[in-house]
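Every protein chain except one is present and positioned as in the full complex.
So, subunit A:
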Amino acid sequence: MSSIKVDRLTKIFGKRPKQAVKYLDENKTKDEILELTGMTVGVNQASFEVESGEVFVIMGLSGSGKSTLVRLLNRLIEPTSGDIWLGDQNISEMNKEELRNLRRKKMSMVFQNFALLPHKTIQKNTEFGLEIQGVDKEARAQKAKEALELVGLGNYLDKYPNELSGGMQQRVGLARALANDPEILLMDEAFSALDPLIRKDMQDELMDLQQTMNKTIIFITHDLDEALRIGDRIALMKDGSIVQVGTAEEILMDPANDYVERFVEDVDLSKVITAGHVMKRAETVRVDRGPNVALKLMKENGVSTIYVVDNKKKLLGYVTADQAASAAQEKKGLEDVLTTDIPTVHPETVLADVFTPMFDDKAPLSVVDDAGRLVGIIVRGSVIGALAGDNNVLNGNGGEEHNG
């Protein structure tokens, strides 16, 4: 189900925005319009959809219009034209009262510099949204406490914001947003003011929270690594326009244009590409088929190692041609000769984490799912190919498809 649908949303900063909108329709660029009219195009006909429960990242450099775009969604900035659909409600046509209700109940925002009230305690800050709604004292104190416990600040209720570190302050900002129990979280550069280690912790924590709360999150950032880490899908903005929307892999592997390509060229691919992307189909043999069948399969497929599974496809180990041949001579079963002590990785393991297990064993690395079933193998060539940017070695869809 689509949660938010944004249709040709535009913001012009200036005195006669209609004129600028007309130029936009004529496909004039941001710079041309600035020169012709003196007006700035903040957001240029942005269209995208966000699925319910999705983490949608809007990424761009400063001045790309991403912060304006997120403020158009809850109309902290009034759109010049275009629609924002939340289900069957059009936010851009709401009156003041409807808009206030939307902000109170359905959309909460987290700010770059936390925006906590310095004269109120952590508890009171977290209650703020509920207080505005007129929720009675006890109920809002209870909800605020729960939200603060959720972000790990249950012991800081009576502290003031200036007594907390930046990371803790932003947890309060997050708790304040969660206390309202909104459908949608708007996070404007929420972690950008934090130092890198704290930022990474907060990203992890947000992902953990998201596992249980399943909110629709629209996350603004200028940091590509952050976008890749947390985004289910990413929209890349430049000069007020959205230049590409897609999953992290789509954007990295198939950049829509030169701008995106330049943007992503410095990305450490080993932290993005997963085992699932580069694995190949494994030749397997059921353990009860015996060494002769294993030898035959190896010969047919031209491989020197075959993976041995049980009747539920669970990986038991592998046998080499030598091992299988000796078992056949000595009339032994496969289970007597197979090598069981082999490293395995999960399909979602990133390549940065497969180097060590690959180094430990000469045979291709086995990829197994949560149930211990073999879903594929990784050979060294495809890892090197993937890191070199060769699309041909990639499966494209991550590990998911191979699980079933």
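Heads up, the rule we're going with is that a contact is a pair of C-beta atoms (placed from the backbone, for glycine too) under 8 Å apart; a residue touches a chain by one contact, two chains touch by 3 or more; residues count from 1.
By definition in this document, contacts and distances are computed from a predicted model.
When the unshown chain is looked up in UniProt, the name that turns up among "L-lactate dehydrogenase complex protein LldE", "Right-handed parallel beta-helix repeat-containing protein", "Spore germination protein" or "ABC transporter permease subunit" is "ABC transporter permease subunit". Across the entire complex, the residue among A:Gly42, A:Gly60, A:Gly82 or A:Gly129 in touch with the chain not shown is A:Gly129. Summary of contacts with the chain left out: across A:Arg104, A:Lys159, A:Lys313 or A:Arg373, the touching residue is A:Arg104.
Against the chain not displayed here, subunit A makes contact via residues 71, 74, 76, 100-104, 107-109, 111-113, 115, 117-119, 128-129, 131-133, 176, 180, 186.
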